[in-house]
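Scroll down for the structure; my scribbles are underneath it.
For this depiction, one protein chain was excluded, whereas all remaining protein chains were kept in their positions.
Our next item is chain A:
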Amino acid sequence: MDRFSWSNGLLEINETLVIQQRGVRLYDGDDKAKLDVGVALLSTHRLIWRDVKNHECCIAMPLSQIIFFEEQAAGIGKSAKIVIHLYPVPANKEPGPYQHSKYPYIKLSFKEHGQIEFYRRLTEEMTQKRWESTSLSQPIPTGTSPQVGRKTHAVGIIGIERKIDEINTVCLFTNHNRGHQTLCSALVLLCKMVELSRSIANKIKDKQGDITEDETIRFKSYLLSMGIADPVTRETHGSGTHYHLQLAKQLGDMLQAPLEERGGMMALTEVYCLVNRARGMELLSPEDLVNACKMFESLKLPLRLRVFDSGVMVVQLQSHSEEEMIASALDNVSDKGSLTAEEFAKLLGLSVLLSKERLLLAEKMGHLCRDDSVEGLRFYPNLF
């Protein structure tokens, strides 16, 4: 509550009122604030609260003070709340109702409901950050830098420290309130972490010379495990990272036998299941698998990634012959007069997906034609 400053509650020239809600009580952290129930107002620049009975009692806080916020559901005898986490008090803050507080967060308790809409609007304003583009006539302590109204990014050590602060707050809150975590907060958390990782990745890229090789490698692997591709290696190596190269070689060895068993071709989904089952831990992501498979050709491995017209992706042995496959498909169909994809699959011991692809390929080459009816899709030798 020590982030608030006394205010006259009047909006500035470029400031717009977004939403207001009656029946809001403020909390300093978990404790009820020494204020009554009032009206909470959200503007493009500030969060304002005014006492309902005593209009002179009005406080405001710039939105840039807010790190993040989340909903707290109502309980028995408890109103729904919005919990707002705040940056440390800026040095140039105007005096307010509290000199200091032991809590880095406040709560808005909605005694007369309205929290859903208020939360939605607050999310919008925090996303759009309109206060950054329109300056107010009065200098308002922004909490990011002493400059008024300009869109500034905290740079250098200070920026990184602030980001670390952010993470700490988020982590603390998470640990403290594990039981109350909503899906929403998890998403907010994730967004912040991803944002952080990206910004640090950029800093590393810039300060390449100042950070040790070891730290860099550690950080890059940290990024990779979070699913963010390393920008540096991608640039220097073009397609694929060192990791994918190694993986491709591994796959080359691992898949040889299973492919031969299955007639030289496996759907990528089958490969994914096979490989991850074998690994047990440190599972592959689908993206990593695809990227590794794309490197088969350049590594001169005897495997190929192939995409059918329908979009189905398979891994096939290079020695695998197309003509043979089509000729055998034609033989089988002629033999039986006609076949559906399911019947063909059973005949060959293949998955229905792959057997259908074979039939479609033979049709494309003009060896088969189709009979599409309510009974299903059946393939015949092309007698036309």
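Assume a residue touches a chain if its C-beta (ideal position, glycine included) is under 8 Å from a C-beta of that chain, and two chains touch if they have at least 3 such contacts; residues count from 1.
As a working rule, contacts and distances are computed from a predicted model.
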| item | value |
| --- | --- |
| Missing subunit (named according to UniProt) among the choices "Sestrin 1", "Vacuolar protein-sorting-associated protein 25", "Protein PAT1 homolog 1" or "Aldehyde dehydrogenase" | "Vacuolar protein-sorting-associated protein 25" |
| Options A:Thr134, A:Thr269, A:Ser334 or A:Asn382, residue touching the unrepresented chain | A:Asn382 |
| Hidden-chain contact residue, picked from the options A:Lys93, A:Lys249 or A:Arg370 | A:Arg370 |
| Where the unshown chain meets chain A, residue by residue | 338, 363-364, 366, 369-373, 378, 380, 382-384 |
